[in-house]
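The block that comes next holds subunit A.
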Amino acid sequence: MSAAVEWRAVRRRFGTVTAVDEVSLVVQAGEFLTLLGPSGCGKTTLLRLAAGFETPEAGTIWLGGADVTHEPPFRRDVNQVFQSYALFPHLTVRDNIAFGLRRQGLPGAAVTARVREAVELVALQGCEARWPHELSGGQRQRVALARALAPRPAVLLLDEPLSALDARLRRTMQEELKRLQRQVGTTFVFVTHDQDEAMVLSDRIAVLQAGRLVQVGTGPELYRRPATAFVAEFLGLTNLLPAVRAGEGWRIDAAVTLASAAAGAAAPAWISVRPERVALAPAPPPGPNGFRVRVEETVFRGALEQLTVVTDGGTRLLVLRAGGCPAQPGQLFWAGVPPEEVVTVGA
Partner candidate 1 sequence: MRSGAATPTRASGSRTGWLLLPLAGWLVAFVLAPALILLVISFATRDDLGRVVFAFSLENYGRVFDPVYLGIFARSVGYAALTTVLCIALAYPVAWHIARLGAPWRQRLLLLVMIPFWTSFLIRTYAWITILKQEGLLNGVLRHAGLIAAPLEFLYTPGAVVLGLVYAYLPFMILPLYASAEKVEPSLIEAAHDLGCGPWRTFATIVLPLTRPGLAAGVMMVFVPAIGMFAISDLMGGARVPMLGNVIQDQFVGQARDKPFGAALGVVFLLLFLVSYALLRRRAEVRLG
Partner candidate 2 sequence: MHLRRPFRLLRPSLAAALLAATALAARAAEKLSLFAWSEYVPARVIEGFTRETGIQVDYETYASGEEMLSKLLTGGAAYDLVQPPDYIAEAMIRNKLLRPLDAGRLTRLDQIAPEVRALPHDPGMKYTVPYMTGTVGIVVNTAKVKEPVRGYRDLFQEKYRNRIVVVNDNREIVSWALVTLGLDQNAITPANLARARPLVAEWIKLVKVFDSDSPKTPLLNGDVDLGVVWSGEAARLIQENPKFTYVLPVEGYHPFVDVLAIPTTARNVAAAHRFLDYLLRPEVAKLVSDEFPYTNPNLGARRLLTPAQRANPASYPPMTAWNTFRDIGRAAADIDRMMTDLKNRP
């Protein structure tokens, strides 16, 4: 695989705010990479730097092996799907989709064919003559996708394209996006603040925090082995516990010390335990890491039951388990955590 997009030590400031701070990241050709982070983390700026709407103060941007840092957007082989869709209101669906094709100087017949192809790709047949304001949100989304894909860019940049859609439509579109990417094979760089969406869609996820790249990896990698407390908390629910080294294990409180499979660093500040990895049983578990807890609160969440339990040392833990017979507050259990699920994370 070769690099489709590469940011090399890129920095971009807005006034006193450093939106992107020394970020280096490579997106492989054909990859679906998601830039994930809370609002203001710099993910959109990173995307706009790749599109050419922003110029970095330091560092370089590479597309397909060429330095494009100082190339204007219209000379970059990337297309963007905008958060607001940015459909041209004075052009029909057909003309919107044909817009980029015409700029490429394709003959009329070829434009027509490529528009038809793009329309079929996003299943918009029959809407070609309509105006953007006559379309539903989902339809506009498809037009934006078709318009950006029609010129067959090397890279498609998507800036929170699904954020304006309602939950159900969003799920449908997520599936479609995934299908589309497989079908066309284009490199997708996708920006979102929604970790679920990132997990569903991405080959790899790059997590950003306050302008810095924190961790890059596949969804499972990030979920199981978060590098920092921020990543652990941002991706899914977790129990983030301050811990101190105690022999081979980590002391959580006066009553509980957990063994970890990871080769522990000298003095990490935190360990992360996913709530669904805590097993509750009436009797002490066979392996290590068994300790006694009392149920403080239960919340019914459909397929799952969410419990807050307290150790004898007074530490609160969140536990998720398949809903069976519901637990009662005050009920006592033995909790067990496999050592490979006790993850040490940086601050």
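Assume a residue touches a chain if its C-beta (ideal position, glycine included) is under 8 Å from a C-beta of that chain, and two chains touch if they have at least 3 such contacts; residues count from 1.
Picked so that all candidates are chains of the complex that A comes from, given by their letters.
Quick caveat, the model's predicted, so the values are computed rather than measured.
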Options 1 or 2 - which one, within this complex, touches subunit A: 1
Residues on subunit A engaged by candidate 1 in the complex (per definition of touch): 51-53, 72-74, 78-80, 82-84, 86, 88-90, 99-100, 103-104, 147-148, 151
